[in-house]
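Omission of a single protein chain aside, the complex is shown with its protein chains in their original locations.
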Amino acid sequence: MKSAAFWGALAAIFAAGLALTGAVANEYYYNALYLILQAALMAIAWNILGGFTGYVNFGSAGFFAIGAYTTVALNKALGLPLPLLILAGGAVGGLVGLGLGYLTLRLKGVYFAIATLAMAIVIETLVINWSYVGGAKGTYILTPEKHLWFDSYIQMLFVVMLLLTLAAVAISRMLSSSRIGRGLAAIRDDEVAAECAGVPTLRLKLVSTTVMGAMMGVAGAPFPFFVTFVDPSSAFNLFIAVNAIAMPMIGGTAHWLGPVIGALLVGTTQEIVKVTVSSEMNVLIVGVMLVVFITLAPQGIVGLARKHLRRRKP
Amino acid sequence: MFSADLLANAVVAGILLGGFYAAVAIGLAIVFGQLDIVNIAHPAFIIVGAYIAYILNSRFGFDPVLVGLLAAPAFFFVGALIYRVYFLAFERTGQESLSGLAFFFGVMFIIEVVLILIYGVDYRLVQAGYIGQTWRIGFVDFPLRMLVPFAVSAALTAAIYAYMSHTFMGRAIQAVAQDRLALQLMGADPVRIKQWAFGLGIATAAIAGSLLIIIGPVEPSVGRLYIGRAFAIVVLGGMGSIKGMFIAALILGIVESMVATFAGPSWSPAVAFGVLALTLALRPAGLFGRQ
Amino acid sequence: MTHSRRKWLLISVALAAAAALAAPLAHAQQKPIKIGFSMALTGGLAGGGKGALISMEIWRDDVNKKGGLLGRPVALVYYDDATQPANVPGIYTKLLEVDKVDLVVSGYGTNLIAPAMPIIMRKKLVFPALFGLGANEEFKYDRYFQIMPAGPAPKLDWSKGFFELAMEQNPKPKSVAIVAADAEFALNAAEGARANAKKLKLDIVYDKTYPPATTDFTPIVRAIQATSPDIVYVGSYPPDSVGMVKAASEVGLKTKMFGGGMVGLQFAAIQKNLGPLLNGIVNYDFWVPEPTLNFPGVNEFLAKYRVAAKDKGVDPFGHYLPPYSYAYLEVLGQAVEATKSLDHSKLAAYMHKTTFDTVVGKVKFGKNGEWARTRTLQVQFRDVQPDNLEQFAGPGKRIVLYPKEWKSGNIVFPYKQ
Partner (left out) sequence: MSGELLRVTRLSKRFGGFVALDNVSLSVRAGERLGLIGPNGSGKTTLITCISGALYNDVGEIHFEGRDVTRLLPHLRARAGIARSFQIPKPFASMTVLDNLRVPLEYAARSRAAHGRVLDEAMRVLELIGLVHRAHENSAGLTQVDMRKLELARALAAKPRLLISDEVMAGLAPNEVAEVLAILRKLNNSGITIIMIEHIMHAVMRFSERVICLDAGQIICEGTPESIVQDAGVQRAYLGA
């Protein structure tokens, strides 16, 4: 995609989102869209480490929860406004991502994946034992009365999330098509060969974990205002981690567009299944889609599309 | 608060618990430790084993351990079948690391949800004569509810250990992991061996499941609680070493039991995983041996 | 954008289908009164949630047989919240904005009630709630009505009976151990127990929490035993309740009173499995088939429930939660009939001042929406036989000790294994 077209498309989508808030008052749609966008943001973040760099993170829910609980803590302590809370969530998530990078990037492949799982459990245990943010009991967050010029708070949250997701898309695209992106891909393909080609692997991996952590923290930061009640079991929900892995896998991990497509497809399906069939089916569908896609189309939808395009070309 | 009898009991309880953990982890020690297949769905298979024990126990009054042993061959074939799919889709094309992980993640969720759709989320239990009895030696308690799983697990571990070191297939499985050349010299087909080993790993899940439901109530998603522990044990135990795995399981059990007794149980998962994270960070090479 | 339009179309088709499924009894000509709610039909609380839904459907059918409310049929519109708090806000906005329900009630459990509150409060709706422990403490919403008879100070009242009973015994207990799961309800129960113990000047010799992922409880019970407490108060969820009871028997816990806030001991399947291990345990409950709690209508309801619950994988007898899930709709229905309106302020005013007659007896709400007086029962398991489910259908196995006016027997003290 040409640069101008890309930025134009982002602007158009944002404008459409704004227009939507003017045209439709029904709050339900913003709820559903918010959840889809949140999943997309998580998927994009996961893909920066998982897809571009080749390190599987099972602890996505931990980073998401870091964002959410940063909001809870700072909202309670200082009552900061939402934009600052999002920044703070991103900063804390990024720092933990950096720490994770240092702590575990000596570990390759599956050891890393298991360490992320362990990390999420440790963070969850800490939050459970931290009574200031409600501990295991959870805590309430009352949505503020003010919501700018929007009709409702959820509309504003939707627009905020849209903006954040578009920013993540832009960052992800910039990363993937740049020199850094090629360095990350080299690490994913063969780390030893990458080093010998002069790629500073540790530094790039730290960039990758930090950006991932920051994005996930950002994704989690507005969450308390969305649910109004946060407890560890919802913030550290394994389903968040599953979605963050499944969506890029289904969409295609190698391309920046993959997680976005995956998130839109799976997220929309989920929202529809949730209200029409049942939540169990919802999980089952994600599981089945994930298994079917990675067995039969390991490059995901983007990979299928590329193959199709290539075949049509003479 | 601190006393000799408390300490002795904490250690014994930890050993019994650790013995059970070994049953949970042994399948992974084979599949993950020796074949490098990250079967994150292993605990989900254990839950399936627990449900089979529950069904046959509540319907016909069969002993859960017996059910576990009877179900093991069926699990073996299912495991072999899953390995076929895994091989054709991932290993053959060299995509096992990322896609394979996600594959088993998906399998885990499918198993869980299918169980929920059939049996709901209620906790299921089994009944057996020994559940509820306790042997007391001096001031040390041996609840049979924990002792039976420990004994079965120890026997299972010993059997697998003997199998691995004394049979042709067992040695071939170890060769798959460590020494391709030796494998070629033995004239064995690595895919067939891996399929066999994977089946074996899944077969242990049937037994581990029956032990799980002896110890406590089971519902479809409790398997997740064991993912971290099981992998931690395999990694701590030195990847694929059956002996190391058993010792690591005992250590984890004792740590959890000691923390629960003397410090407060809410810290035991963090301590256990802290130990894992620290080990991984400080001396990965020393623990994983081969690379 | 055509893409999003198509998506919207899909959503609206889905919505229409959902509405059609949810309201099978709606008469074509008459516009039904729609009651909307989220319910835990999957996930951790599904066992209770499904039982609640069965009870609510029984109420709907009962009402519709009598001609509905205000001459209109009643329809239930509900969605599965999967026991995930994050799903709840979306469900209630959808109920109000898309399904345009007339009335709302809560889902089952504190964590699934609280996330609905801000939306409900913004729209100023009457909100009958099902089994939330102190869910209104932060919000202080004056149209919240909790059917669970925890009492005006829910966290304290939860264990008040347990401690009062203990203090009446001879010799008077001096020390208490409190142990609770690291999760919402259990921690609240433990908090209340702590306050009660302090008030009674009991020495708290053990006060710890354990993670929900605990496999073996014997080390915990042994650590408790090492402090030799006179009474042991436990706040736990079903799997840990089972583990705790078994461990107590295996370790040979020596204490005079054991139990308090153990969730799970109210359910028939677990009762059957634990059998005689339960004997002597004193635990909270809300309804048991003792003669003192034989309210008008409750047996008819339970008979219907037993039929409807068959092979649904829910509790076969329907004690504990189901009568209350029937009752919270009864309260709402009676208020609608009495005020002849769906005006929420009128309904709220009526519900505040009225004493309702329901299958769970007389219900009177206090200022904060909780029951004006607590009816958290303390029941003691007695004479339980091994491996027998039917024994729990009738009286004599769970003796009501507290509150006094519902008492059906005397405590056996001290507790012995």
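Every chain is named by a letter (A, B and C) in the order it is written, and numbering of its residues begins at 1.
Everything below uses one rule, namely that a contact is a pair of C-beta atoms (placed from the backbone, for glycine too) under 8 Å apart; a residue touches a chain by one contact, two chains touch by 3 or more.
Quick caveat: nothing in here was measured; it's all calculated off a predicted structure.
Of the chains displayed, those contacted by the omitted chain across the entire assembly are A. One of A:134, A:183, A:258 or A:287 touches the chain omitted from the figure, and that residue is A:183.
For the options A:160, A:199 or A:272, the residue in contact with the chain missing from this view is A:199.
Residues of chain A that touch the chain left out of the display are 179, 182-183, 185-186, 188-190, 192-202, 254.
Here is the rule we go by: only the chains that are shown with their structure count from here on.
Most remote from chain A, judged by the distance between CA-atom centroids, is C.
Separation between the centroids of chain A and chain B, computed from CA atoms only, is 32 Å. Chain C has its Cα centroid 36 Å from the Cα centroid of chain B.
Within chain C, the positions touching two or more other chains are listed as 42-43, 182, 209, 211. Counting partners per residue, chain A has 125, 128-129, 280 as the residues that reach two or more other chains. If you check the complex, the residues on chain B that touch chain A are 32, 36, 38, 85, 89-90, 93, 95, 97-99, 101-103, 105-110, 112-114, 116-117, 224, 227-228, 231-232, 235, 266-267, 269-270, 273-274, 276-277, 280-281, 284, 288.
Within the complex formed with chain B, the residues of chain C that make contact are 42-44, 46-47, 50, 182, 208-211, 213-216, 218-220, 222-223, 226-227, 238-239, 242-243, 246-247, 249-252, 264, 269-270, 273, 277, 313-314, 387. Those residues of chain A lying in contact with chain C across their complex are 16, 26-29, 31-32, 35, 125, 128-129, 135-138, 140, 142-143, 154, 223, 226-231, 233-234, 237, 239, 268, 271-272, 274-276, 278-280, 282.
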